[in-house]
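Then we have chain A:
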Amino acid sequence: MKKTSVIILSLVLAIGAFTLAAFAETYKVASDTTWPPFEWADAEGNLLGFDLDVMRCIAMLQGFQIEISSYDWDIIFDDVGSGRMDIGASGATIKPERELKVDFSAPYWTSDQAILVRTVPDPENPGQFLPEINIVEALAGGYRIGAQLETTGAGWIEDQVIAKGFDASLNEYTLYPLAVLDLINGNVDAVIQDEPASVASATAEDAIMVAGVIKTNENFGFFVAEGDPKGLLALIDDGVEQLKDLGVYDNLIAAYMGTDLVKVEEAWRASIGLLESGDIVGFASQLAALANE
Partner candidate 1 sequence: MSTIWQSLYLLVAKGLPTTILLTLALLGMGILLGFPIAFLQVYGYRPIRWFCRGYEQVFRGIPALVLILLFHSGLSRSFGILLPPFVSGLIALGLRSSAYQSQIFRGAIQSVSEGQMLAARSVGMSKLQAVWRIVLPQAFRLSIPPWTNEYSSVLKDTSLVSAIGVLELLKQTTLIFTRVQFIHGSRWILVILILAALIYWVLTYFGNAGLGFLENRMRIPGFEVKGQVER
Partner candidate 2 sequence: MGPEQKHTLGETVLRVEGVHKTYGDNHVLRGVSLQMRRGETKVIIGPSGTGKSTLLRCINQLTIPDEGHVWLGDREITHPKEDINRARAQIGFVFQSFNLFTHLTALKNVRIAPMKVNGMGKVEATKLAMTELERVGLADKADAYPAELSGGQQQRVSIARALAMSPQLILFDEPTSALDPELIGEVLSVMVSLAKEGMTMLVVSHEMGFARAVADEIIFMEGGGILEQGPPEQLFRNPQHARTGEFLNKITELYGE
């Protein structure tokens, strides 16, 4: 029964998409596309990622068009808050300070912070690695910690480590990849970042690994201008719920979380046509299937 209704719903939506596309409103989406697996640019310059595809699916569902722009993290809240951009979809944690500038949707993801450190070869298991320093040392052993500017990770280190008198120093970077580069080069000894990105970085390189996870239970939200003048949050929240009902949400998670980036990119390029023609469900399930092959 559920499967039939899903198929019928998809067909209806497909037809609906064609009709609505002609009359759809276009909204500008801002995203700091330097943060796999939530948002990044592939080798052809296509912007993909969990946040972006969720947004695309919601847009298709709710009958509007979106234009995604790559924005710098530092000004993303200012620019969405002022209304220059309509929607922010960038793995943003919901925080009171940010709520002064923007309005958030209902939480759509929960995340923790992770600590990345350099590796040393494991003497007992050749080919395996151990953390150079453990998480306690990283946070209180007099080491230098790197973080991206204005992220919750940076904030956590300031509030929970440095302000509380633990022995550590904080180096801030405009871009997360630069922090990781410095970790590898020895200019910092640890990097704090949301868990999914940290895991993705560690998977790509033997030189670093996750030393531990800090349970901060942060909620990500999409965000819009203060006061939500265009009434987008209702559309977004409703859209997320629908995507969960349709199983699309879970498929997107399966496609993006913990998978190989190159595979996901190929899967995305192979499947995006489905989304464009309105088949949201088909898109998500094919994406998940191909990404996990």
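Criterion: a residue touches a chain if its C-beta (ideal position, glycine included) is under 8 Å from a C-beta of that chain, and two chains touch if they have at least 3 such contacts; residues count from 1.
If you want to know what made the cut, all candidates are chains of the complex that A comes from, given by their letters.
Just so we're clear, the structure is a prediction, and the values are computed from it rather than from any experiment.
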Number, please: which of 1 or 2 touches chain A in the complex? 1
Which residues, counting only chain A, touch candidate 1 once they are in their complex? 30, 33-36, 40-45, 69-72, 74-75, 78-79, 82-84, 175-178, 180-181, 184, 200-201, 204-205, 207, 261-262
